[in-house]
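A short worksheet on the structure shown next.
Incomplete set of chains, arranged as in the complex.
Think of it as A, B and C in the order they're written, each chain with its own count starting at 1.
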Amino acid sequence: MNILAVGAHPDDLEILCGGTLALYAGQGHKVTMAVLTNGNVGHPDIEPDEMAKIRKGEFEAAAAIIGAETIWMNVDDELSVVDLDARLHMVDVLRLANPDIILTHSPDDYHVDHCNTSQLVFEAAPLACVYRLKRELPSTPKQALIYYFDTLGAVNFLPTEYVDISNVIDTKKKMIYCHKSQVEYMKTATGFGMDDVVENVARVRGFAAGVPYAEGFRRLEAWYRGTAKRVLP
Amino acid sequence: MNILAVGAHPDDLEILCGGTLALYAGQGHKVTMAVLTNGNVGHPDIEPDEMAKIRKGEFEAAAAIIGAETIWMNVDDELSVVDLDARLHMVDVLRLANPDIILTHSPDDYHVDHCNTSQLVFEAAPLACVYRLKRELPSTPKQALIYYFDTLGAVNFLPTEYVDISNVIDTKKKMIYCHKSQVEYMKTATGFGMDDVVENVARVRGFAAGVPYAEGFRRLEAWYRGTAKRVLP
Amino acid sequence: MNILAVGAHPDDLEILCGGTLALYAGQGHKVTMAVLTNGNVGHPDIEPDEMAKIRKGEFEAAAAIIGAETIWMNVDDELSVVDLDARLHMVDVLRLANPDIILTHSPDDYHVDHCNTSQLVFEAAPLACVYRLKRELPSTPKQALIYYFDTLGAVNFLPTEYVDISNVIDTKKKMIYCHKSQVEYMKTATGFGMDDVVENVARVRGFAAGVPYAEGFRRLEAWYRGTAKRVLP
C-alpha cells in the first residue's frame, strides 16, 4: 500500500504516529511524510528563514530513518489557512503520494495549524480522485481512508484503534531526536522533552490496547470510505 | 409555508430529502430547491461546461416533477468555499426564497461541498432577516428554522425526527432518475445506483420510524429558532 | 390518544410536564398520571404514613385540575428498585393506562427514584403488548412511544422537541401549588419554591423554542418505536 502521513509542523508526525510509520515502512509499504508548515518560528533565537532550513533538514533526517519519501509544503508556521488554494495544494500532495491510507491530525486538536491540516486533508481526499478536476498531476484511482492520530499529550482524544509500537519505540524516539532544535528548546522551556511525552502517552495508550507501547487512532466514518479490513499495521 | 432546500450538488436534494419535498409540495406549500454547485466535474467523459448544462437540466427536470422553484447558484463543483462573498450569496438565496423552513446538509457530512453548504446556510439564516444588511433584495420578515437531512448512506447521522415518505417513494425515485448522467455513471463505477441507496436507507430509517419508508432529520437547536410545532410534513 | 405520564415522586409530573399534560387534556385526550413512590419521607416534621396520605391527596388534587386519571404505585420514597417485580408492576400500569404516548423522566436525571422510574418504563413498554406475558390485565395492542421530559432545573438535558405551554402556565402552577407540603417546605429549606423553578426553566426553554413558556423533551429512539408525526401537543 501507499501510506501518506500529513502533519502540521516538521516534528508532529514523529511524535504522533512515528511508530506506525516505522511499522508500515518495515512491512514494505511505501510511506510518504508530508508537512504543511515549515516550522520557521520554532525557536526564539533563530531567524525564520534559517529555522525553516534547519527544520527541513531535521524532518528529512527523521524520514530517512525509516526510508520514507517527504513532501515539504512550506506554508509559514502558524499562518496556515483553509481556502481554495490550500485545498488544491493538498489535492496536489495527495495526487503525488497516491495513498491508500492517510494519517493526519484529529479535527479537535489544540493548534490552528493542526486543525487546518486535518481539514485540508478531509477536503482534498474526495477531490484527489475526481478525473475532471484538472491539476498538473492526474487524478488518483481511488479515495484514501483517513485515520486521525492522537492529539499532543492525549488530550481530548478517545482512540478506537491501536497500533502496537513496542518493537519500534526506539525507532520512534530516534526520529524525534532528529528534531534537535525542538527537543532541546522544549526541555529548556518546559523542563521536559518530547521524548518524555512520547514515552508516557505510548505507555498509557498501551494500557488500553494491552501491549507495552501503542499509538491510538480513530477512522473518519464517511460514505463508502470505511473498510472491513485491518489496514493499520 | 415557504420551504427552501439547499443541496451541494444537483442530485443531493432528491437523494436526501426528495420525499419530504414531494410531500410539502403536495400539501400546497411553496417549495424552492437551491443547489450550490453546478456539478460540472460529475462525469469523466464529459467536459465541465457541457456537464454543468446537462446537470442544470436534470436538476430542473427533477424539480419540475413536484412543481418546485429552482435556484442555480453555479459554484464550480468541488470548489465551494466559506467566505464573505459566499455567505452573502447565500443570504441572497434566502431572501429570494423567503423560507419558513430550510432543509440542508448536516454539518458532519463527508464532502467539503456538503459541509460548506451547511455552514453557509447556518451563517446566512440570521442575516437574511437583518433589515440594515442591504442587498438587492429586502430582508425577510423572520428567521427560518433549519433542519439537517440525513447523510449519504446514513453514515454518522442519528435522526431525531422522521418524515413518512411511503406514499411518495416512487416520486422520489423518479426525481432521482432525472439525474441520468449520475445514475448511469455510478452504476458503472460502483455496481449500484442511487436508487439502491435511497431504497435501502429509506427502509432503514423506516424501521426506526415505524413506517415502510422514511427520511430522517435533526433540527438545529439555536436561540429562539426552535419550534413547538410539527413543521415537517 | 391515551397519554400516560409516569413520575417518581408525587409532584414531579406537575413540575416537569404539567403544561403538556394540561394541553393534552384540553385537547380531549385521555391523560393518566402515575407516580412510582408515595413521597412518604417528603417532610422532616411529618410521619411517613401520614405524609404518604397527604401527598396522595395533593397528587390527586393536582390531577383533578386537568381531569386526569391517577395511578398510585405506592413504592416507599427513596427506596424504588429495578427488579423483576418492579418491572411487572410497571407492565401492569401500562396495561391499565393503555397509552399511545408515555412521558417519563430522563435516564440521566439526578435522583435514583427518577432514574428507576425511567428505566422501568423503558423495560415495561415492549412487554406491555406481549400477548403471552400473562398478567391480570390483557396485553395492549401496540407499543407506546416514550418521551423523556426535562430534568429538575434543566441540568444536563438538551431537548430536541418543545411544547408551547404559554397558555397553560397558570394551570401548571396551580397544579404545583396543590403540593402544599412540598412547596412550603422547599421555600423554607432553600429560599425559593418550585414555582420559581418552573417559571425560570419554562422561560429558558421558551427562548430555545421561540415562545414565551415551553417544556422540553427528547424521544427515545428505538426499533419501530419512532414516529413520523407530531404527537406532542
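Assume contacts are C-beta pairs under 8 Å (C-beta built on N, C-alpha and C of every residue); 3 or more make two chains touch, one makes a residue touch a chain.
A quick note: this is a predicted structure, and the numbers were derived from the prediction, not measured.
Peer 1: When 3 copies appear, how many make the full set?
Peer 2: Per the structure file, the complete homomer consists of 6 copies.
Heads up, the rule we're going with is that only the chains that are shown with their structure count from here on.
Peer 1: Tell me, please, which chain's centre (mean of its C-alpha atoms) is farthest from the centre of chain A?
Peer 2: C
Peer 1: Any idea which two chains share the most contacting C-beta pairs?
Peer 2: Answer by contact count: the chains B-C.
Peer 1: Chain B-chain C contact: same residues or different, taking over half shared as same?
Peer 2: Copies use mostly the same positions to touch.
Peer 1: Using only Cα atoms, superpose chain A on chain B and state the rotation angle in degrees, rounded to the nearest 5.
Peer 2: 120
Peer 1: Quick one: report the Å distance separating chain A from chain C, using the average Cα coordinate of each chain.
Peer 2: From the centre of chain A to the centre of chain C is 52 Å.
Peer 1: If you average the CA atoms of chain B and of chain C, how far apart do the two points sit, in angstrom?
Peer 2: Distance between chain centres, rounded to whole Å: 38 Å.
Peer 1: If you look at chain A, which of its residues touch at least two other chains?
Peer 2: none
Peer 1: Going by the contact rule set out above, which residues of chain C touch chain B in the complex?
Peer 2: Spelled out, the residues of chain C in touch with chain B are 158-164, 207-211, 214, 218-219, 221-230.
Peer 1: Which stretch or stretches of chain B touch chain A in the complex?
Peer 2: 40-44, 46, 48, 51, 78-79, 81, 83, 110-112, 151-153, 155-156, 190
Peer 1: For a test of understanding, state which residues of chain A touch chain B in their complex under the given definition.
Peer 2: 83-84, 87, 122-123, 126-127, 130-133, 221-226
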